[in-house]
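In this view, the complex is presented without one of its protein chains, the others remaining in place.
Up next is chain A:
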Amino acid sequence: MSASPLVAYPTDTLKVNSRPTASPLKRPISAAPSSDGTPRPPVQAQPTRPHATMDLAEQMNDDEKRKWVKGKKLGEGTYANVFAAHLRTDPSQKAAIKKIKVQKEYRDGMAPDALREIKHLQELNHPNVVRLISVFSSKDQNLNLVLEYLPLGDLEDLIRNVNTYRYGAADIKAWMGMLCRGVWFCHENFVLHRDIKPNNILIAANGEAKLADFGLARSFSDPAIPMTTNVITRWYRPPELLFGARHYSGAVDVWSVGLVFAELIIRSPFLPGDSEINQIDCICRAIGTPTEENWPGVTKLPGYAVAGETVPVYGKDAYMGRFGAVGADGVDLLMKTLVLDPRKRITAREMLEHKWWRSEPKPTRNEDLPRKTKGGLEKMAADLKRVNPMEEDNRGAKVARKLDFGAMKK
């Protein structure tokens, strides 16, 4: 009996009480009959475990936990394991359960990544932000995050696999629209994401792009309170952070959005610096050197340092040559996201009001966007049933990489 993880539920570690007490809160969960008539495994056919001697808090947690049936392990990372899951009452409702591991190297209790992700995702509910459906703790004291199931990979897959996926200006416009709406919603709710990049933008079964990975997010700070500068993956980090600004705004996310935009067009990272110094160099060479003229006060930032000759900020012509695929209006938006001075950079709201969205071509509808697999959910189900361990391993590795916050930050 003790072998089956689902049968014996310890109501208390110090004293297991076998006498079931009728609980006022016990909710019988009806087991859905299986569709093909096959008898279900016994553990599933036994949905009600007595709440025995549980506190109200434990009962609430248990009710939440029992809504879900955990399925196959999809990936393993240093930070978390990911499982497929579905609703007990409606197996067609799929989800992913991210089981966060206790981080051994972080000795101060719950790790900041997990805390931030839970804190912010609990509050944000928007079609372009990954949805946190539920959180519960398992009996081994691990956190389980029930997240929206996003089976079609991420934007990075689509950008990198140049030979597999072809996409055009209308597709870029659709993806950028979704990204901008997600970022706008975060800022509207006073949350900075602080790690926007192509592999944090996941694709749902219906083609909708969603902002994910809130492990570095934080609420807007009060004016007097400094923030850390060591956020956002280097290639997408704005100049004010590279110069060590401790008081910054939503403009840091907008810069990252601009670089995702550029990357979607040229299908390779626009500013791939190999160190922080080199990153500043890349910015100076590709966009222009930050100076007191184009950015009053920049030289007083703690980490201000630019090497070599001052490069004047590039004008529209220079951008048209490289990014002309999205048209003049698209280039205009791109340039406004990549303004050096964060105070003059376009805001998320202004991005949504930009004329590019309404100029030709119209953005592609979600169902017509290039995607990892055609056929959406049916194909995904088939994918999951297919027993090809190599494929499974690859898929797992991708998810794991995405979840590995520790590796990403350094």
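Keep in mind that, in the parts below, a contact is a pair of C-beta atoms (placed from the backbone, for glycine too) under 8 Å apart; a residue touches a chain by one contact, two chains touch by 3 or more; residues count from 1.
Here is the rule we go by: contacts and distances are computed from a predicted model.
Per UniProt, the protein behind the absent chain is "Cyclin-like protein"; the candidates were "Trafficking protein particle complex subunit", "2-oxoisovalerate dehydrogenase subunit beta, mitochondrial", "Probable electron transfer flavoprotein subunit alpha" or "Cyclin-like protein".
Of the listed residues A:Arg66, A:Lys119 or A:Lys336, the one in contact with the hidden chain in the full complex is A:Lys119. Chain A residues in contact with the hidden partner, per the touch definition given at the top, are 2-6, 10, 12-15, 17, 19, 21, 23-25, 41-43, 53-58, 60-61, 69-73, 81, 83-85, 99, 107-110, 112, 115, 118-120, 122-123, 125, 135-143, 189, 218-219, 221-222, 225, 387-389, 392.
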